[in-house]
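Here it is: the structure, laid out below.
Rather than the whole complex, this shows some of its chains in their spots.
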Amino acid sequence: MTVKNRIFMSFTSNSENVGIARVAAAAFAAQMDLTLNEIEEIKVAVSEAVSNSVIHGYGNDNKGIIEFTMMLYEDRLEYIIVDHGKGIADIAQARQPSYSSDPERMGLGFVFMESFMDELIIESQVGVGTTVKMVKKIQTGGTH
Amino acid sequence: IGEIRRFIRDDNPTKVSRPVKELAYRVYRTQERLQSLLGREPTIHEVAKELALAPQEIVSALEAMQPPASLFEQAYH
C-alpha cells in the first residue's frame, strides 16, 4: 500500500498542544470523504491519546516530547502517538473499561479510542515510553 | 452530532467570536439539510461544497466551538 500523504509533528507535553494536535488530525482527515461525525470521532480519539501522554506519560510535566505521525493510505488513515515517558506496566489492564491508575479519572480514554477507530495498537515499556497507533479505514470507490 | 450540539448550547469555556459561531451553525444546518436530502450523512466535502468553503475551513470553524482539552473529560467532570 503506497503512502499518499504523511505529516510528522513533534511538540512538548503542554496541555495546549492537545488541542493543536486534535485540529491537525481533523485537517488531515478532511482530505478523505468522511462525515463530520467521523471527523469528530477521530478528534476525540487523538485527543485522548495525546492527553494520556501529557497526563500519564509525563505526569503533567510540560518538558516531555510527544511525536505525532499522521499517514494517509489509499484505504486508511493512521495516527501514531509516541511518548518517551513512564510507560504502562500492564497494557491489558490499562485497556479495561473504567480502569485508571488515577482514582479521580474516568478510565475511558482507551475505550473511546477503540470504539471510534477501527484498530488500536498499544506498545509500551516501563521507563521507556508508549506508542499508540490508531487506524481508521476508509470506504474507497465511492465519491471523490 | 447531538453530543456536539448539546455542547454548544452549554456555556462554552473558550471565548468564541460571533462570526465563527455563525459559521459553525451554518455548517450544522447545511449538514442537516443535506442529510434529509441525501438520506445519509453528508461527507465533509459535500458540506464544504455547499457552503463554498474549503474542508479545512469547516474543520477550523467546528474546532473553535470546542474546549481545547478532551471533550469527554470535560463532559464528565
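All chains are identified by letter, namely A and B, in their written order; residue positions are counted from 1 within each chain.
We adopt the following convention: contacts are C-beta pairs under 8 Å (C-beta built on N, C-alpha and C of every residue); 3 or more make two chains touch, one makes a residue touch a chain.
Just so it is clear, the structure is predicted and the values come from calculations on it, not from any experiment.
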| item | value |
| --- | --- |
| Chain-type multiplicities in the full complex (formula in displayed labels) | A x2, B x1 |
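By definition in this document, only the chains that are shown with their structure count from here on.
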| item | value |
| --- | --- |
| In the complex, chain B residues that touch chain A | 1, 3-4, 27, 31, 41-47, 55-56, 58-60, 62-63, 68-73, 76 |
| Chain B-facing residues of chain A, complex | 15-16, 18-19, 22-23, 26-27, 30-31, 33-37, 39-40, 43-44, 47-48, 51, 105-106, 108-109, 112, 143-144 |
